[in-house]
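One protein chain omitted, others in place.
Let's turn to chain A:
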Amino acid sequence: MPITILQPSLAPPPKPRNDDASDSDSEGGADLEGDIAMGRPAKRARTQDSSIMTPGEIITDDPQWMRGHGTYVIPGAQSNTILSSVAGTLAKTNKLLSVRPLRARYTPEIGDLVVGRIVEVQAKRWRVDVGGTLLAQLPLSAINLPGGIQRRRTETDELQIRTFFSEGELLVAEVQQLYNDGAAVLHTRSLKYGKLRNGVFMSVAGVGGGGGVVRARRQAFTLDISGTDEVSGSEKIDVVLGVNGYIWISKHIEGEGAAAESSGPGITRIEESVGLNVYSSQNDIIPVDTMREIARVRGVITALVENGLRVDEEMVIKGYQEAVEMAKEEPDSADTLWLGGERGKRLTNALVGR
């Protein structure tokens, strides 16, 4: 069936949030909880409206309330009117009023693992799209030189800045520093970071309401694929879940990539590492089975996002195993990779045990 046409349905009402996040500091990033600290145990009284506030809507004019994230007061006006500045649900924490946006851009924090795309090359730095309100910057001094050589960046390096990264290229990096305006400075000074190849990119940025990528202990991991034969059984897939909602799924290469074990050579012995193809844009030969499984992982993540589930290591691995099982159970041995629509719902229902 090449085409499925669905009847329009009403959007489901925003679910009241249950505080069962795996670790208490997992908010922020693309799941947009901001500083409301919803992960904490509900010691304080907190009520929540399920209705949606729109930007400019008056929340209250009662002077007892304080304004929090997502709200504003009209400056100069003597009234105590608090208005919503975003579209989202109202959250009250004691006397603090805040509006949690339905969708918003990524707010960087120091230490975040992000996947970014170069959009601009300047004399001494790159501007990187990380899905935030502002472009992040990556200074030339914050990258590893090929071979891990430690030296000052010279004019020669500035002249050949495009041989390291050029427009459109993807990289995985860490947020090193934040400016006052919220712009991030990135660095790739680790073997785990650098240019991305051998895989596919997908973006689940800006998904609110508990879906999307959440900050977790591990943002990058390796997945064993369940190939059909012995040969492909040894293949692995790397998944990099950028906190900003940008995701990279690629073929695993021993000792390379963000998911590599941290027991590798340290920063002092960086030049001793072998097989490092840091700035290559040439793909290796990828077996067909690996390509299929990469597409399947991508489908799993899409299904998770479409059905409002969080995207983290546990969910992706469980979802992938479930998807493989589903494919095996298919009556026709077509082994379809398509995980949208009804199949995606079935997959996520099986995951959350509904």
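General remarks:
Just so it is clear, contacts are C-beta pairs under 8 Å (C-beta built on N, C-alpha and C of every residue); 3 or more make two chains touch, one makes a residue touch a chain; residues count from 1.
Keep this in mind: contacts and distances are computed from a predicted model.
With the options "DNA replication complex GINS protein PSF3", "Ribosomal RNA-processing protein 42", "Peroxisomal biogenesis factor 11" or "Proteasome subunit alpha type-3" in hand, the undepicted chain maps to the protein name "Ribosomal RNA-processing protein 42" (source: UniProt).
The residue touching the chain not shown here, chosen from A:Gln64, A:Thr156, A:Asn180 or A:Ser234, is A:Thr156. Checked against the full complex, the candidates A:Ile52, A:Leu96, A:Ile253 or A:Leu337 give a single residue touching the omitted chain, namely A:Leu337.
Hidden from this view is one chain, which touches chain A at 1-9, 117, 119, 145-147, 149, 151-152, 154, 156-157, 160, 163-164, 166-170, 195-202, 275-286, 288, 291-292, 295-296, 298-299, 302, 306, 336-341.
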